[in-house]
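A single protein chain has been omitted from the complex, and every remaining protein chain is retained in its original position.
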Amino acid sequence: MKTESRIQELGLSLPKPSSAGLYTPVRKAGNMLYISGQIPWLDGEVKYSGKVGGERDIEYGQEAARLCILNMLAAVKSVIGDLDKIRQIVKITVMVSSENGFDKQHIVANGASQLLIDIFGENGRAARSAVGVNQLPMNVTVEIEGIIEVEE
Amino acid sequence: MKTESRIQELGLSLPKPSSAGLYTPVRKAGNMLYISGQIPWLDGEVKYSGKVGGERDIEYGQEAARLCILNMLAAVKSVIGDLDKIRQIVKITVMVSSENGFDKQHIVANGASQLLIDIFGENGRAARSAVGVNQLPMNVTVEIEGIIEVEE
Partner (left out) sequence: MKTESRIQELGLSLPKPSSAGLYTPVRKAGNMLYISGQIPWLDGEVKYSGKVGGERDIEYGQEAARLCILNMLAAVKSVIGDLDKIRQIVKITVMVSSENGFDKQHIVANGASQLLIDIFGENGRAARSAVGVNQLPMNVTVEIEGIIEVEE
């Protein structure tokens, strides 16, 4: 359980995975995991809401992005059991709820990217898109989806 | 033709697939199909336009999402011939044209997710992202892209 130890060393812990609704948090095809858009919630409660560039600042967005990543890993663990089976984080898409005129989505996304590198090293340095959107579900500040390659 | 029978049982039918332009509706790589962003049109005419949370309500958005899925399946059928070759719906991304302040994109997206489950059962319960955007092409209400795994 090297990966989970690393998460603990960073002073972090995995949230309880959210239950599935009409969609599944993670879908496996071959050795690729497709992860549903993760939001910054904890125990069923949204922790980061509102738009960056308005009521929220960049640091707030970065913290939201980190919680999305922890939720992503919790979802993956609930499917594959052991996070050490992760071969590489292939791609993340970071969608930032943005006030008109705010154009630092890539800096917000760095919150997610840095955490993945802190946990997985070079295997966590994923391809990435960072974009702004005018609204996200439940008014969350950030939503992140991803593609992860695992051992067969 | 189990899948198409199921679609008929639901009282639905597949639209005529739209013709390709400078892009292709479906691209196959290995046994994965990548499906272009599908919009809610029928016989070349946009059926659902405008933003949810403003001139349009959630139910309208859900109907738009359902038509996007039917167009997706029509596109897939035009490429693989028989929808029974679908192994699983891997991922859908549901983009909802949203008025500022509207944050129920996940409820709109349920229109798509429920239909996929109605048609494919558990194999239709895909990973999913639902996001709001301020504008979609031709002012459509919803656009949905997807990844589908098929038999080799």
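In this document, chain identifiers A and B correspond to the written order of the chains, with residue numbering beginning at 1 in each.
Everything below uses one rule, namely that contacts are C-beta pairs under 8 Å (C-beta built on N, C-alpha and C of every residue); 3 or more make two chains touch, one makes a residue touch a chain.
Nothing here was measured: the structure is a model prediction, and the numbers come from that model.
When the whole complex is considered, the residue among A:9, A:59 or A:103 that touches the unshown chain is A:103. In the full complex, subunit A touches the omitted chain through residues 30, 32, 53, 88, 90-93, 98-106, 109-110, 113-114, 117, 125-134, 147, 149.
With the whole complex as reference, residues 20-27, 29-30, 34-37, 93, 95, 133-139, 143, 145 of subunit B touch the missing chain.
In this section, only the chains that are shown with their structure count from here on.
We define each chain's centre as the mean of its Cα atoms; on that basis subunit A and subunit B are separated by 24 Å.
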